[in-house]
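Shown here is a partial selection of chains from the complex, left in place.
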């Protein structure tokens, strides 16, 4: 009876994409560990980009820094 | 000093119902483990139904499948 929590940045994942994630994670647990789908919970959290940090920066700032300056 | 996280699908739990959950979980920890209410935190997360999967499906689809087809 697994419990899976998926956290992703909120950037437009559709309900159809989320359904694919739910199906895919559940299938994986069935295949690898022989778990029952009926007792496999998957909870998806979409996190605002200003609430997700990496490299010491909010994620959009981090990506901008990686992309580098557009110097003239 | 317990920390409790309650995740439920977002389906209209009122503030009053949530207050009952907070009181009930706290009382339980006091009664069973002699914890202090002042250092017992309870955090409730309401999860959109499209973000909650069970049986490999988003929960509303799963419930519909359990309820069965209305065949003609």
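Observations, loosely collected:
Chains here go by letter, A and B, matching the order in which they are written, and residues are numbered from 1 within each.
Keep this in mind: a residue touches a chain if its C-beta (ideal position, glycine included) is under 8 Å from a C-beta of that chain, and two chains touch if they have at least 3 such contacts.
Only a predicted model underlies this, so the values are computations on that prediction, with no experimental measurement involved.
Whole-complex tally (this structure file, single sequence, 2 chains shown): 6 copies.
Methods note: only the chains that are shown with their structure count from here on.
Rounded to whole angstrom, the centroid-to-centroid distance between chain A and chain B, based on C-alpha atoms, equals 21 Å. Here chain A touches chain B in the complex through residues 15, 18-19, 21-23, 25-27, 37-38, 40-46, going by the rule given at the top. Looking at the complex, you find that chain B touches chain A at residues 7, 47, 50-58, 61.
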